[in-house]
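All protein chains but one are shown at their positions in the complex.
Labels run A, B and C following the written order; every chain starts at residue 1.
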Amino acid sequence: MLFGILAFIALASVFGLVLGYAAIAFKVESSPVVEQIDALLPQTQCGQCSFAGCHPYAEAIAAGEAPINLCPPGGENLIQSLADLLDVEVLPMDDEEDSLQGPTVAIIIEETCIGCTLCIQACPVDAILGAAKQMHTVIESECTGCELCVAPCPVDCIEMIPVKQTVKNWRWPEPQYNANNKEAESIFTTLDHVLAENIRP
Amino acid sequence: MSQPLPASITRTIKDTLRHLWSFPGGIKLSGHKSLSNHQPISTAKIAKQLIIPLSQHIGHASEPIVKVGDKVLKGQILGYASGPVSAPVHASGSGTVVAIEEHLIPHPSGLSALCVFIDTDGYEQWIECSPLISDSSSTDDNQEAVTHRSIATLSSHQINQQIANAGVVGLGGALYPSAAKLNTAEKMHADTLIINAAECEPYITCDDVLMRQRPEEVILGILLLKKVIGAKKCLIGIENNKPEAYQALLNTISGYNNSHTDAQIEIVQVPTLYPAGGEKQLIQVLTGREVPSQGLPMDIGIICHNVATAAAVYHAVYRGEPLISRIVTITGSAIKQPQNMEVPLGTPIRDILNQAGLDENKVEKIIMGGPMMGFSLPSIDTPVTKATNCILVSEKSELATPPPAMPCIRCARCSDSCPMSLLPQQMYWYAKARDLEKVQDYNIFDCIECGCCSYVCPSNIPLVQYFRYAKTEIWDDERERNKANIARDRHEFRKERLEKAKQAKAEAARLRKEKLAKKKALDAEQAKEKEGLSQSNDNPAKSSSADLIQEAIARAKAKKAQQQSQKKNTDNLSEAQQKKIDEVNERRRKKADSEEI
Amino acid sequence: MFLAQSSPFLKPELSVSKMMLVVTMLMIPGVLTAIYVFGYGVLVNIILAIIFALTFEAITLYLRRRPIAVYLKDKSALLTAVIIGVALPPLAPWWLTFVGLFFAIVIAKQLYGGLGYNTFNPAMVAYAILLISFPAEMTTYWQTPAMLASQFEGQTLSLLETINFQLFAQLPAGMTIDALTSATPLDIVRTAVLNGSATIDEIHAEGNAFGMLGGIGTEWVNLAFLAGGLFMMRKGLISWHIPISLLATLGFLSLLFGSFELDSNPSPLFHLFSGATMLGAFFIATDPVTASTTPRGRVIYGAGIGALIYIIRTWGGYPDAIAFAVLLMNMCAPLLDYYTQPRVYGHKADERDDEEAS
Partner (left out) sequence: MSEYFLILISTIFVNNFVLVKFLGLCPFMGSSRKLEVATGMALATTFVLTLSSASSYLVNQYILIPLDIEYLRTIAFIMVIAAVVNFTEMVVHKTSPMLYQVLGMFLPLITTNCAVLGVALLNVQTGYGFFESILFGFGAAVGFSFVMILFASIRERLAVADVPEIFQGAPIGLITAGLMSIAFLGFSGLDKGLN
């Protein structure tokens, strides 16, 4: 009995030593998962995830402190790709309502703007031009639609409008008309639907 | 001119001897071509108002150079080409520009784009045309030889410039600016010119009648195209269901071929099998070679043009006329007199339908293009553009709306009929699940959207729409990613800027403080001196300046580190991702020049 | 009203419903032959199977909130029912059919999402489950073929008597189930070979297993299914890949191994024209939903089934092996599809390998 235990301890120690040695001898630096996550995030810097921008959120996900479903601009696609990257379960979007809206951009109603520069200070990507007491304007192609400029405006002259659909960025709709969804016939086949969908104000 | 054998005979012998290849899949369709290909080409009445879209081609839209209120003449330039891949747009009638605004254009999306509106004056007054070769219609004995000599005197660049100025684009459906394509072909030393005269889609006959009735224009256009790229060989591929057009071309060619051996043009009949007129398929049938995936025909030394494009080139060079009209097939069983009509671009489709006799009670669908690859028009108030080869107005029994899609039963009819050897069933499966990566793994970007798969599907699944959906979604994702990259850069830049500003502020504050301290110390020293104490005060000052240097170095280092640590989305990509990005870039570069059907 | 729909706008005549119906129709010659050979039990089986199939289909569709009429009209359940009806022992009690159809329609088909989504051939799932769960019923209720009935002075049942037996397990007075039934040719050969009780020649001499081509009685059924299958192939309803590669592999293997030990290995013809070979090759293995879809994949798929049939028939634990062979290859179909993708136009032949290596 005692002999057996001793032999066993000896065996275990040998293995322990070998493993311990291997852990030192074959140490490998791990790859930076934060950057991989950050590469997937949409970079709106909107803070809707309650973190101060996309990179901090990526850090939080990597550290396991934040779930992967806090990013409405990224939508379901982002959750899917994050789940793939981190090999975790796909979660439903945290705030379902927000994710349903299409992409938007900010515009400044020029008549109302008083040139206070507050929105310029709020913009995380420097997409607003203007100087004090001068009218401001949004560079539409740079705007990420984060809405961070809306709240600071003292005269409520910033509005979020949907991104304009053009022939270049138009997407074919996914076919909806199938045996399980026969009601879709009217939606799918009439042009009214297409027009209503695509010609936004 | 010795003539041992009539050219038509040698030609026939050559034809039978010529080895043709075949492409996988394909489907047999009933052509419905006799509806419209017997009548001569009619001319459309000039419309009261022309609506001319500024983007009638692949690439950048042209920039308008006319203002509202300007008087324009027929053939006058309205918008100039705004980039390397772009084409000018011309007025197709004389009159007054009344508006430059958005209007519904013929596009499956039903969206609007910028158009120039011209109220016509009815005078049809041309601007002065400057042809490169005067087209003397005098019956010269040796007219062909003369023509050919005059082509030889022109430089390739000269001709191409004329083509570019005339706004000629690929009229087979690709709408790629011809001059840009010829330029690339010349640079890449394409040695074979293939003229696509297959016109494999049912109902469409505009190329057929063009070849029957104006073979001269087609052949001269081809000679010009050949001259531009310096091609050694020229093949015309024509489906064998157009014997009249074949004969007409043959008769015309024989004259040129006999008088000038270097003008050799070979015309080849190919079996009627949809989509034999697809650029890639035609090349495969005629040469047995395949255009590399994501590549261009030029990669294998081939350039492909449509017969209608050749005719447009003829007009540009021989008459100096820009591309302001095209032949449109108006057909379908809801049209009283199906026919081919030469229509000025910008004419509202409603006008030409009325001229051909629209049976309003029968109308079920109005399709622009053929039934396999066209799209249903959002409205008949859209104008005819360079892309409009056919307006198909069907009645209910003709093209029925499909019943609801059943689930895919994986019968593989689609993959058996796919001319590209794709697996539509798998692409559909993943497109439906929105697994865009997998869809790309199954080579969705090799799909030419010919519609064979949807046509044969017993479950009525709109496969082509799924693939278009997946493609546009993938492009959209790419745009989003690019935008995210820009946003990240800008955000990082902003952070850095703010940091710098903060540091500058802090620095200034510190300097102020130091100054104050120094002053105080000095004051104190002076006071001490006054008190008569002799004590050295060098050390503190020295140390503080050393500190300053240290700090500056540290700052510089930090800044450097920060710059180095600036990351882009593209920095941490796996090999596969990088590969995909490369593919995408490659595709984008070449996407514009896709198939001509 | 203008319609916004993606091209193409031409629609062909063919539909899933029509395909299924034609395939079912082409089974009729085989079914009629089977009724002639094995008695009215086959007919009763088929009718019961159709009733159960449509009922189960309707109930599950209702529970799944899917349009019932649309999916009943696609006739895929009908085809499954007819296949099960023919495959079951002719005198199978009604509950065998009931259990079989439950597994086929509810478990193997609807739980996977219904038409088009099932991984396994529903009919074969049913058959395999029944064979494992009720081996006695599945092997003993084979009515003696008409060709042998006179020879063995076996009794036959009228239609009413058959119904009475299958539904209520009541035989006419004086009849026993043993007198009515006999082992199938495949079973006879296998038992003899396994036990070493008789050589092939001896079985031949006995005359209760071998007909002119294959198994006595079943050879005619096989011929009828072959005819129906060839017609289907001609009409382009099925491609040649699966049936031809299946039959070729089965024939080749039986020829190869048969030439070593003539005593214990029946001829290739016996393998091809016994049991459910032709039914399996043309009507079961070609079920598009569960088969491989690429050209090369289909050849491998068919060859795999053929090989498995031979292996299990010869060395395995079951006299006929269509069900297991088909199920085993069903499992492989997704993988086959993945690895046998055809070379896409404009791609190099070895591109896929490169991609995998990188």
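Quick note on the criterion: a contact is a pair of C-beta atoms (placed from the backbone, for glycine too) under 8 Å apart; a residue touches a chain by one contact, two chains touch by 3 or more.
Everything numeric in this text was worked out from a predicted model, so none of it was measured.
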{"item": "Touch partners, limited to displayed chains, of the chain removed from view", "value": "A, B, C"}
{"item": "Contact with the hidden chain (one of C:129, C:163, C:284 or C:300)", "value": "C:129"}
{"item": "Selected residue (touches chain absent from view) among C:47, C:147, C:230 or C:311", "value": "C:311"}
{"item": "Hidden-chain contact residue, picked from the options C:102, C:324 or C:345", "value": "C:324"}
{"item": "Footprint left on chain B by the chain that the document does not show", "value": "407, 429-430, 432-433, 435"}
{"item": "Footprint left on chain C by the chain that the document does not show", "value": "63-64, 107-108, 110-114, 117, 119-120, 125, 128-129, 132, 194, 308, 311-312, 314-318, 321, 323-325, 327-328, 330-332, 334-335, 338"}
{"item": "Contacts of chain A with the absent chain, listed as residue ranges", "value": "3-4, 7-8, 11-12, 15, 18-19, 22-23, 25-28, 87, 180"}
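Throughout what follows, only the chains that are shown with their structure count from here on.
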{"item": "Between A-B and B-C, the pair joined by more C-beta contacts", "value": "B-C"}
{"item": "Identity of the chain that, by mean CA position, is farthest from chain A", "value": "C"}
{"item": "Euclidean distance of C-alpha centroids - chain A vs chain B, Å", "value": "33"}
{"item": "Residues of chain B whose C-beta touches two or more other chains", "value": "108, 110, 376, 378-379, 401, 404, 406-407, 462, 465, 468"}
{"item": "Contacts with 2+ other chains: residues of chain C", "value": "2-6, 70"}
{"item": "In the complex, chain B residues that touch chain A", "value": "55, 105, 107-113, 376, 378-379, 401, 404-407, 434, 461-462, 465-466, 468-469, 471-473, 475-477, 479-480, 483-488, 490-491, 493-494, 497, 567, 569, 571-573"}
{"item": "Touching residues (chain side chain A, partner chain B) in the complex", "value": "32, 35-36, 38-39, 41-45, 53-54, 77, 123-127, 142, 144, 165-167, 169-175, 177-179, 181-182, 185, 189, 191, 194-195, 198-199"}
{"item": "Contact set on chain A toward chain C in their complex", "value": "172, 175, 179-180, 182, 188-191, 193-194"}
